[in-house]
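Below: the structure, in structure tokens.
The complex is shown incomplete by one protein chain, all other protein chains being positioned as in the whole.
== subunit A ==
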Amino acid sequence: MTAEEVAGRLRNGMTIGIGGWGSRRKPMALVRALLRSDVTGLTVVSCGGPDVGLLAAAGRIRTLVAPFATLDSIPLEPHFTAARQRAAFDLVELDEAMFMWGLTAAAQRLPFLPVRAGLGSDVPRVGPHLRTVVSPYADGEEFVAVPALRLDAALVHLNRADAQGNAQYLGPDPYFDDLFCQAADTAYVSCEKIVDTADLLKDAAPQSLLIKRPFVTGVVQARHGAHFTSCAPDHDRDEPFQRAYARAARDPEAWQAFTDRYLSADEEAYQAEVAAFHEERT
């Protein structure tokens, strides 16, 4: 598939899970394709990074389900903070473990999972849909019952995949990418490189095979498709470009110039402009 074809399968009002974490291994090429489409009114489920920032800046998010948004080396995601401060979308703010068990519940076809997190905090105050459950055993303890975070579609970016959707991460952390795919009715994997199935384990251990083909709808080859987030070991985060993104995001005029230059044409043009950005710096 192409990233454009993935975006073409998404509909207004869908609930879309986005893999990766903060500014790490985000499916940015798919997000950029989504930005080039007209799809809007989305519920976005994400350990937020610039994926959330870009979609929020473009006004595509109706509801965000997230425990945080960050650019890692830049603690606060500027578009996310600005969008929150103008109440641009509804937020379902979950603790990180609640988020993980919500995705797990969805993947396991359970309505909820109990978690010792949230009680006593303001998470239930700002999330009045949350309920608690009492242990049926002798302890009688009360827990938050995290509702399943079922998704219409999942977008993830991995290092390698075969054409059938067996996808492999070669970096240190799988994040929740397999859970996102299992929790979704349709899942789209972009990867640095599509390889023959027989080559997946040429230089890697079997536990690097994170995502299994029954949970994948389509595979997209997108070299540097996580840019500007990190995609270890294929490439690090592009820190100079991330700084340029964050600077532009804080000023409407600069942001207009940024979108004109980088986000108005296709992925190939984006990657060419990024290369030009680095040439200008040297």
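In the analysis below, contacts are C-beta pairs under 8 Å (C-beta built on N, C-alpha and C of every residue); 3 or more make two chains touch, one makes a residue touch a chain; residues count from 1.
One rule holds in what follows: contacts and distances are computed from a predicted model.
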item: Listed names "Sulfur oxidation protein SoxY", "CoA-transferase", "ABC transporter ATP-binding protein" or "Peptide/nickel transport system permease protein", with the criterion being the UniProt name of the chain not displayed; value: "CoA-transferase"
item: Option touching the unshown chain, where A:R36, A:R84 or A:R243 are the choices; value: A:R84
item: Residue of A:P75, A:P136 or A:P206 touching the missing chain in the full complex; value: A:P75
item: Selected residue (touches chain absent from view) among A:E96, A:D185 or A:D199; value: A:E96
item: Hidden partner chain, residues of subunit A it touches; value: 21, 48, 66-70, 75-76, 80-82, 84-87, 93-98, 100, 115-123, 125-126, 141-143, 172-176
